[in-house]
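With one protein chain withheld, the remaining protein chains of the complex are depicted in position.
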Amino acid sequence: MTNASVVLDIATLDVTYPNGTNALRGVSLRVGTGERLAVIGESGCGKTTIARTILGLLPSGSRVAGSAIVAGSDVLALSERSHRRLRGTTIGYVAQSPYDAMNPLWSVERNVAEAWRAVGCQPPTGHVVAALERLGINDAAARIRQRPFAWSGGMLQRAAIAAATAHRPALLVADEPTSALDAELASDILELLDSTSVALLIITHDVHLVAQHVHRIVVCYAGRIVEDRAALDICEQPRHPYTRALLAARIEPGRPLGVPLDGDPPDLSQPIVGCSFAPRCPVAVERCLTEQPGLVDGVACHVVNDRG
Amino acid sequence: MRLWRPGLSRIVQLIVTLWGASVVIWSMILLAPGDPARRLLIARGIPDPLAEDVAAARRELRLDQPVVVRYVRWLGDVVRGDFGASWRTNRSVLSEFGDRFGATAVLGVATMVFVVVFTVPMTLIAARWRERWPDKVMQVGSSIGTSLPSFLVSLVLLHVVVLEWGWGQVLSDGSVGSVWLPASALSIGVAATWTRLLRGGMVGVLDTSLADICRSRGAGPWRIMTRVALPNALVRFLPFMALTVGALVGGAAVVESVVDWPGMGAYLVDAINARDLPVIQAYVLLATVAYVVTANGADVLARRLDPRLGIER
Amino acid sequence: MRLGGIGARRRTGRIGLIVGVVIAVLMIGTVVIGSITWDLSPSALSLTKKLERPSWQHPLGTDSFGRDQFARLLDGGRRSLSIAAVILAGVVTISLALGVLAGLAGGVVDSAISRVVDVLLSIPSTLLALALVGVLGPGLVSLMIAMITSLWAGYTRIARSLTIAARNRGDVLAARQAGRGWVATTRGHIVPGVVSQLLVLATLDIGGVLAAIASLSFLGLGVQSPDAEWGSMLSESRLFLTNAPWLLAAPTAAIVLTVLAANLIGESMHDRLVMERTR
Partner (left out) sequence: MTQRSNLAFTQSRLRWRTTLAVIALAGVVGAACSSDDSSSTVADSATTVADTTAETVAETVAETVAEAAATTVDSADNTTPVSDPSSTDPGSAEVADDPLIVLNSYEIAFIDPVASGGFWLYDFGGQENLLERKDDGKLHPWIAESVERVDPLTWTITVRDGITYGNGGEVDAEGVAASINRQIAERSGSRNLIPGGVATVSGPLEVMLTTPEPNAGVADALAERGAFPVYDVDAVVAADGVDEDTFADNDLLIGTGFLTGPYQPVEFSADEMTLGAYADYWQGTPPLPGVVVRRVIDEQARMLAVQNGEADLNLYPPVEAARLLTNADGPQFKASTIALQGVTMDLNLQSAPFDDVKVRQALALALDYDMLANDVLDGVFGVATGLYPEPVVPGIVERSTTDPERASALLDEAGWVQDGDGVRTRGGEKLSFTILRAAQDPETNSLAIAIQELVKPFGFEVELLTSEDFFTVLEDPEAWDATIFLTGLMSSSGAPYGPFFNKLTTEGPNNNGKFSDPELDALYLDLLASETDDERLEILDRTSEIVVTEQAYLIITTFKRYVVVVSPEYSDYVVSNFRRHVTFDTAPAA
């Protein structure tokens, strides 16, 4: 119980998957009450691992060290059963593809109601319809009888948000919630996410899209946080060379990170000495290859920090 | 997304396929060595007939007519529901089948019940503790199960359970009371295959984000197994279950004749031994129709239940 | 049709492969070495020594004609395995020829072959084999014809789709552009890939084919006496189960172990193939 206003407090989190991939390497971050935080990076940078760790969805056999305190409980120290009690009620989750998030055999209503049933209760009468209408589904009462394939992606994502926020969770984790949607819809969805939760952790690769919706952005690279600053600051003045490259690249869904960077991200099954980004970094100095930079003023880079 | 429906083209294609099957099945009579008229008489228990008997049999079999005419007339009869008469008994093949259909239906239903009762819990256990010992035991078990020919199982059951332990009877009467023996023999192989495939299907569903979503909603492992993984795996599995029907009609023939089950399968083996061609033809044709209809029905049903299946293909 | 979850079975698959190969090597080794070294004849009668218990002279006892059961088991194994090999070779050959032809020729040839394949696949295969043996009359040749007829269609369909996929593959197009003829391209670039996949499928089917041969012979529709075959040995001696159980134990174990080995090997090869394809 460090601070009542801190909803999520991750400290020196280290995660290794059963296949040996060391996906997170000493990650620390905090989300306060009412705060909206985006974790940004290429695929494989470990951002999804953060979400899975919080939710307890890591594959069995993963090795985890550090702590991840959600609303006062360290989820890493909890039994599976106690962790499960937090899910749905204290931690909400919105996934990437709304189609995959819905059980195709159930009606939308049944899918949303599962948020209650999964924790052993029934949705209050009219609650599902009301929640969906609040989220902008017209004629929800009639439509919820339909099965998911009859709904559009945007509508389904709203339904998914309704389910994820059914119990007004303290923290809502959204993993690429808009990648399956077109830009305008994505913006709507992000706004809805803003409005529904106490604290929000968005995992995304699209820095431009989320910038105006979140307070703070954390940039991940190869399992480490390289930059952690206010959203507007990062967008206007990225400081870490990686962030700069990230922002310079016009990232579109389904396209790999483009032009400015040569080389590949490092092999995550091996230990990394020095800065993970050093081999690709245009400004790297000798020290970058031997000494791991710490996060100073929200940036982990020897060059930037030395420059002051 | 539009609801997938069986279109007219599918039905036409189905009919064309069945017609083709009827040509293949009818043509088997042409493959039979020797004179069909003599074979008819042999089937009737007259191994050394007189010339006049043979001539009469030739007329009876329309052997004096061209092949195409014979086929067309046969097909015409079949379409009207007349599958001809058994060479041995001169009774209509359909009424011979009718006498035995009940026993085979009892066996078929019992086998499916056995299979489901075995498969579902085993699959749940295996998928719940996947890669742990229950799963491994199940996998070894299903490998062995698929390797046990059903005639061997029925033979062992007959000797050990019936004769040694005195449970049940050698001569089955086709009733529910004695169905356990052939049904267990038939169900072992099917259950082993199903368990393996259904486990694969469940694990596949458990690896999807749907399962993660359910976990993130606070659902426990059993709830996810029974409410999400199993139903979804079963729907994908439906077409395969229908394929099993095809395997069962063959397997049932062997098992039925080993344990003397008074069903259509034993009758088929009997007809094969006596070269009673109309019976063989009718059986294969009816089984094909049943199989094709079941397989297509299951496919349609699966796509109805989960329209994504139609798209993925 | 196979459902997902293959990757999860990787480790078990490897153990399965090892167990399967060990059993297969033991079985085939016994059959081969036994056939060379065991000098008792599988057919020689010894009417004064009917139904003898296992002894040093007759390790598996003697049957109702006083024939050495071990010699018959070896002979039967040799026969079962070679029949299965002939059947699968026949199936692979036919389906390779027709599948590649359909895939390359397209048009009328393709649709004709595909229709016939569809029709044959609509008839339950075990039943088709059973009925064909029935119509042709019991015997080794009928058995093989029936089994090949009931199996080739599925393989042809796969060979055809592999061919169509291969036709637009880079190396094939390159070979064509380099001026090589269809025949040479087909032989050099298409056939090897198709054959290797068909052989994996055939491995997967060995178990089923062996079981089918045994079942049909057990029903008296396959191998005919006095030739030995595991299934027919069982049907010959099942009458003596109470008095001479050893006569049944050996063929039963032989059938189950061989089918098990074939299934284990076939499955792990199939899994490997699926994993390669999905990667």
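Residue numbering begins at 1 within each chain, and the chains themselves are lettered A, B and C in the order written.
Note that contacts are C-beta pairs under 8 Å (C-beta built on N, C-alpha and C of every residue); 3 or more make two chains touch, one makes a residue touch a chain.
It should be emphasised that the depicted structure is a prediction, and the values quoted were computed from it without experimental measurement.
Trainee: For the chain that does not appear here, which of the shown chains does it touch in the whole complex?
Mentor: Visible chains that the missing one touches: B, C.
Trainee: May I ask which residue of B:Val162, B:Leu243, B:Ala290 or B:Leu305 touches the chain that does not appear here?
Mentor: Among B:Val162, B:Leu243, B:Ala290 or B:Leu305, only B:Val162 touches the chain that is not shown.
Trainee: Going by the contact rule already stated, which one of B:Arg39, B:Arg130, B:Arg227 or B:Arg303 would touch the omitted chain in the full complex?
Mentor: B:Arg39
Trainee: Residues of subunit C in contact with the chain that isn't shown?
Mentor: The missing chain touches subunit C at positions 43-45, 47-48, 50-51, 64-65, 136-139, 220, 224-226, 238-240, 242-243.
Trainee: Could you list which residues of subunit B touch the chain missing from the display?
Mentor: Answer for subunit B: residues 32-35, 38-39, 41-42, 44-50, 52-53, 88-91, 96, 99, 158, 162-163, 166, 169-171, 173-175, 177, 257-260, 262, 266-267, 269-270, 273-275 touch the chain left out.
FYI, only the chains that are shown with their structure count from here on.
Trainee: Note down the smallest number of touching-chain steps it takes to go from subunit A to subunit C.
Mentor: Shortest path length, in steps: 2.
Trainee: Can you give the whole-Å distance between the Cα centres of subunit A and subunit B?
Mentor: Subunit A and subunit B have C-alpha centres separated by 51 Å.
Trainee: How big is the gap, in whole Å, between where the Cα atoms of subunit B centre and where those of subunit C centre?
Mentor: 21
Trainee: What does subunit B use to touch subunit A in their complex?
Mentor: 1, 208-210, 212-220, 223, 227-228, 231-232, 235, 305-308
Trainee: Can you check the complex and tell me which residues of subunit A touch subunit B?
Mentor: 55-57, 84-89, 91-93, 95-97, 99-105, 114-115, 118-119, 149-150, 160, 163-164
Trainee: In the complex of these two chains, what residues of subunit C are touching subunit B?
Mentor: 1-6, 8-9, 11-12, 16, 115-116, 118-120, 122-137, 207, 211, 214-215, 218-221, 234, 238, 241-242, 248, 252, 255-256, 259-260, 263-264, 267
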